[in-house]
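Following this message is one structure expressed as structure tokens.
A single protein chain has been omitted; all remaining protein chains appear in their positions.
Chain nomenclature is as follows: A, B and C, assigned in order of appearance, with residue numbering initiated at 1 for each chain independently.
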Amino acid sequence: MPFQRNCRVIEVNQIANGLFSLVFDCSDIAGSTKAGQFVHISCGDGLLLRRPISVCDLDGSLVRIIFQVKGSGTSWLSERKQGEVIDVLGPLGKGFALDGSRLLLVGGGIGVPPLLMAARQASEQGKKVNALLGFADADKVILLPEFASACDWVEVSTENGSLGKHGYVTDLLISRLEANQNICDLILSCGPQAMLSRVAHIAKEHHMPCQVSLEQRMGCGIGACLVCSCGIKSPGGEGKSFARVCADGPVFSSREVIWDET
Amino acid sequence: MPFQRNCRVIEVNQIANGLFSLVFDCSDIAGSTKAGQFVHISCGDGLLLRRPISVCDLDGSLVRIIFQVKGSGTSWLSERKQGEVIDVLGPLGKGFALDGSRLLLVGGGIGVPPLLMAARQASEQGKKVNALLGFADADKVILLPEFASACDWVEVSTENGSLGKHGYVTDLLISRLEANQNICDLILSCGPQAMLSRVAHIAKEHHMPCQVSLEQRMGCGIGACLVCSCGIKSPGGEGKSFARVCADGPVFSSREVIWDET
Amino acid sequence: MKPDLAVTFAGLEFKNPVTVASGTFGFGREYSNFFDLSQLGGICVKGLTLKAREGNPPPRIAETPMGILNSVGLQNPGVDEFIKTELPFLRRFNTRVIANISGNTVEEYSLMAEKLSDAAVDMLEVNISCPNIRAGGLAFGTNPKSASSVTKAVKAVSKVPVMVKLSPNVTDICEIALACEDAGADALSLINTILGMRIDIEAGRPVLKNITGGLSGPAIFPVALRMVWQVCKAVKIPVMGMGGISGAEDAIEMFFAGARLISVGTACFKDPYAPLKIRQGIEEYLSRKNKASLNDIRGKLITD
Partner (left out) sequence: MKPDLAVTFAGLEFKNPVTVASGTFGFGREYSNFFDLSQLGGICVKGLTLKAREGNPPPRIAETPMGILNSVGLQNPGVDEFIKTELPFLRRFNTRVIANISGNTVEEYSLMAEKLSDAAVDMLEVNISCPNIRAGGLAFGTNPKSASSVTKAVKAVSKVPVMVKLSPNVTDICEIALACEDAGADALSLINTILGMRIDIEAGRPVLKNITGGLSGPAIFPVALRMVWQVCKAVKIPVMGMGGISGAEDAIEMFFAGARLISVGTACFKDPYAPLKIRQGIEEYLSRKNKASLNDIRGKLITD
């Protein structure tokens, strides 16, 4: 059940080029959020729509989100000061189903943060967790120490080779799977859509279960207005239907997603 | 010539119930403002129209305004903090013409502040200046020490009798003029429209020149859009025309104003 | 004394004048997690069609200055599924249920009206103003003749009051309003969304996959208010006002213009509690102004 709460901002930091970490205090939301769920944040009176941001981490009653400044909403959010109050709706959506025993997390860019919570929850449940993380550039790299402590191993790539392997995170995924088909029994992935559809494709080729976290422009964020749809294969796999990213997702099985309708 | 400037806020104080004093720094505006002129202030990105506020006082490069919190614009303005920057257009309009030698200032409520600058400028020019100031309640009384130092005498009334004479400032005006028709050779007045039209009427009965500062909802504030009109008798006194409060006013001779068209 | 918020509308009692607008509130399930739906005067459910509809491809929403564009395109499970699974849920609450219907043909409208009034919804809202579908919808609402024939067809079969929802995308909304009144409509609701568009200049593409969409939210409030005022002067049947209402002040403006009920749509996206806050604000205003009920302000605009 979601809550609408006015939450005190505990801290806001720039953690990489254009990337901010914001921690707010809300026991109701912190007490009920699962990995992969998101919050819907009101970014000032001037903007009509809330902005969806995944929860990255929890600590007692504290909720951490990490976001990239993109437009007016995230820019407003990045200017918040400690002690201010923000209007947050959450937790929203269905999170990851941690129904494997050896998870491989595949994150790209601003899709990396929600995977941290999955890593922590899975490792607390005694699962084996490893991560492949891709970034555009070394100056965009975030959360490496946190992933390192939650995972057995973490491998990093950058598109320009400024840190880790040179190339895409999907290249890492292919090498790993080709080296050892049993490296995992479930892939969880979050990142830009082009990357996700590539991950889905690779997972399918390797007959590996895979969950992806999608993005879509949102209105209500709670499932009522039907603006956030993405194309999903009907059960059986023949027809097509639209699912609500906010309420039926944002996490979907990679096999049900129709990639050119999202 | 008006300037558009981003001006540093020097201080904001609540000086009476719902009334705020704000001082900003702008040598261009301070260097060219005359009594009765106003500034047009942008009150945040969320509001499309600037808000017109009279200049109350100058001190070197500092400009002081006093305003009542009425709606969203003035409420935004009252929340500014020292060091913040506000976008100000000014000085605008035609001010008072101090073409008398014994001025009587008649101010009501939030119409009192612009008269202070008139009082100071006139007394610096060696004129005799006195003031009648009316307020709703003692908790709305502002600027008494300032007027006391710029005028020979100041008389105050409140509508509920909580300070000074019980009644309207126009009652004070009638008593003064009836006691001594030569108490002044020019009346300058600013306040709510009902008060101004009453002052105009009294001045006319006593054949006393009188200037009034009007208010009207504004767009551009500089004379281009023609939304701020008030009815003015055509020269000769027969026909009617519309004058721009922002550029032809806000100060008009009380005789030219058509009171039911403003 | 507490003012009386009850309203009689098209012969029905509404406990208060605040309803929620079709398409913004789903079938109520999601918002029932936030408050007891019985606190609402009524619920206009998501627009229904005879058969289930998928709606338009995403993205379906764009933000504009104090507005949003949507191009949902009437995604819904179809009228039968609504009656089977959604209506029983809504019936658990003590609030009026208003079924919003769109057809591709006049026959579809009357078929749906029959099914829904048999299923005992409280009122029908006949949507002749959806800008997001090619067939039907808007086409019916921009022409007095077709507006009239849809209204007549629905009235002929409906056992519950019929309200027709008007489009603002017309030269003369009063002409359509009068046509619906003449055709027997029991009430009118307005406005639906105004057709608009946004372009992503980095991609050189429309933000909406459907290219254009319907504008709603505070940006359209002055247009909605003007149309409600015009229509209330033109017709005798009651009017439900909507379009950009986001606070009690907006609702009260609508009452002064002549609306008997109001509906809150886009405002819920920002604040799920908006309808309740608006209801409370109306009550406070009436108390402060010493008005016993909405009758004391409805249509009482002074325009000398």
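Methods note: a contact is a pair of C-beta atoms (placed from the backbone, for glycine too) under 8 Å apart; a residue touches a chain by one contact, two chains touch by 3 or more.
Values in this document were obtained by computation on a predicted structure and should not be read as measured data.
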{"item": "Among the chains presented, those that the missing one touches", "value": "B, C"}
{"item": "Absent-chain contact - pick from B:27, B:78, B:123 or B:241", "value": "B:241"}
{"item": "Residue among C:6, C:156 or C:211 touching the omitted chain", "value": "C:211"}
{"item": "Those residues of chain B which, in the complete complex, touch the missing chain", "value": "1-2, 4, 42, 47-50, 87, 89, 216-231, 240-242, 247, 261-262"}
{"item": "Chain C residues touching the omitted chain (full complex)", "value": "62, 64-67, 69, 142, 169-172, 194-199, 201, 203-206, 211-212, 215, 217-223, 225-226, 229, 244, 246, 249, 252-253, 256-257, 285, 297, 300-303"}
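Quick note on the criterion: only the chains that are shown with their structure count from here on.
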{"item": "Middle chain, criterion being Cα centroid separation", "value": "C"}
{"item": "Cα-centroid distance, chain B relative to chain C, in whole angstrom", "value": "47"}
{"item": "CA centroid of chain A to CA centroid of chain B, Å", "value": "57"}
{"item": "Chain A-chain C separation of Cα centroids, rounded to whole Å", "value": "36"}
